[in-house]
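One protein chain omitted, others in place.
So, chain A:
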Amino acid sequence: MQSLFAWLLLLATAVAASDYHEQLTLRPLPLSSLLASFDFRSNTSFSDYESQNFRLFPRSLAQILQHAGTRELHLRFTLGRWDAENWGARPWDGTKEGGTGVEMWALVDAGSDEEADQKWLTLTNTLSGLFCASLNFIDETRTIRPVKSFQPEGHHTEAALAHSRLLHGVLPHEVVCTENLTPFLKMLPCKGKAGIASLLDGHKLFDASFQSMAIDVRPICAEGQECVLEIEETIDMVLDINRSKRPKGNPIPRPVKADELVCDQSKPYHSEDTCFPVDHLASPDWQLDQVFGRPMKGTCPLADATVPSVCIQVPDKRHVFTSEGSVQHKGADGQSRCYTMDENNDFTLFLARPDNPGEGLEVVEPETPLLYAERSLTGYGQEKGGVQAILTNPGNEDVEFVYLESLPWFMRIYLHTLATHISPNTTTAVDFSTPSSDIIKEIYYRPALDRVRGTQLELLLKIPAKHTVFLTYDVEKTILRYTEYPPDANRGFDVAASVITTLSPRVMNLRTTSLLLYLPTPDFSMPYNVIIFTSTAIALAFGGLYNIIVRRFVGADEGEQSPLKAKLAKLKEMIAAKLGKKSAAPEEKTAVEAL
């Protein structure tokens, strides 16, 4: 306990003293997964920032921010999905992750919306180059101005806030890959050469079941000190231990040899060639350099040495072995320990298999999240569809949150169909009697304009404890102009994840998975084009010929007048006669004038 206190004290002074620190937190999860959270934080004083005197803050990014007048920047690259059911609450309370693809939001210094748009455009385009991502595709149709869900996180003066705009954009289809990791590592003071960043290998990172890279830049003002601009880079990844342990040279999961199969020998039919496998339940052992594919190369010399670089959250009962020269600090809760290590030596860590597998307490019990959210498309066909979001509150407290949907313009939402149903978690029966107004407290809706902007829908909802809310609405699928279809039109169009920000009992973030929306797609293939062209040609030719053959051609004066025409003419005459009386006088007048 005393050591922890001392350690905390050290930490507190260290934050003030040093401008850079990094930490890796490892947390084994149920079902043989491992969560690795990398956190790199550095800051620079505003005076240094303004005078372009950069030491730990990446110059490339800083200059972009200055050029685009950005006060605060949040950038997320996410791949895969967080399995809340097995893994529990999200790391960092979900504040450091985005929806699938790329998501960014920024507070730009602008007096008007036009100016904000201009700066946002500059920002996305320059960042696009820096991060090798298609951020430049975040155009105005994908940009929203959040009202309730996203708020500035840093410390800003009232005047600055009044003179700035928060914009949010998302690219759900962007595939995050190695080319995004490289620029990310380049921005670290030690690059990927030393410290915990040396563990980051593209092969392992992008083979993870879930991974999220985040960059947050925000001003922090401590009382009595000069304000600093803080940049925090985080990477969260969930590795499947069995998968990561496979050697690089032989990554194919071939069936194991028959004698290596772990069998349930109590089965009556168990024999030499029949085996009921039990392998997947146990929490396996692993070694740091094995699961990350490379050892950790010492610590970053620029980092604050007092902050332990590596922490692991496992129950104290589990055995952890580390390489020589490292010092262990145990946490007070009996569920975590941290390691400081030698600057120059490689570091590795080995977590042994639990002594008595199957007894529980193999991993730290995951915390139940405040809310489970799931969203899916309903309906079928190419004209109409619907969206259903299932929001479950598993806890004993009411949860109040903002639900944000940023939908593309070609997905036209029928707001009048927005409905909620509530049911207790224990049953599947839906209670239709509770009116929507009891659940949805507020609605902020900014309708889409075709080809100009997307829909922004923010709902303030409240779910009672142990209840599930079904939120549904209908949408119409728009037919696009044929040049607007992407080359892979039949793949469908990605719809960004909806963002949930809880307000009470505490603030945390949560995102659903993205959706794939099929739009009516014309058949772009050659035979159908040929059919369409030839049909048109034949119709034109046939129409003309048919007309000539079946029509009777007579002189205009020869033919008998059609009865309808005659009646029309009569009616005309009548009206003319009636109007004639009235208009006779002015007509005369004009006649006189003309003379």
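By our rule, a residue touches a chain if its C-beta (ideal position, glycine included) is under 8 Å from a C-beta of that chain, and two chains touch if they have at least 3 such contacts; residues count from 1.
As a convention for this text, contacts and distances are computed from a predicted model.
S.K.: Leaving aside the chains on screen, match the unshown one to its UniProt name from "Coiled-coil domain-containing protein 22", "type I protein arginine methyltransferase", "Gaa1-like protein" or "ribose-phosphate diphosphokinase".
M.R.: For the chain missing from the view, the UniProt record says "Gaa1-like protein".
S.K.: For the chain left off this view, which of A:K267, A:R353, A:R451 or A:R506 is in contact with it?
M.R.: Touching the chain that is not displayed is residue A:K267.
S.K.: Among A:G379, A:P447 or A:P505, which residue is in contact with the omitted chain in the full complex?
M.R.: Only one of A:G379, A:P447 or A:P505 touches the chain omitted from view, namely A:G379.
S.K.: One chain is left out of this view; which of A:Q118, A:T182 or A:T513 touches it in the full complex?
M.R.: Selected residue, touching the omitted chain: A:T513.
S.K.: Write down which of A:D207, A:D285 or A:D316 is the residue touching the left-out chain.
M.R.: Of these options, the touching residue for the absent chain is A:D207.
S.K.: Name, in rising order, the residues on chain A that touch the hidden chain in the full complex.
M.R.: 31, 79-81, 83, 85-86, 100, 206-209, 240, 242-243, 252-258, 260-261, 263, 267, 269-270, 273-278, 280-281, 374, 376-380, 386, 388, 428, 488-492, 494, 513-516, 518, 521, 523, 525, 527, 531, 548-550, 552, 554
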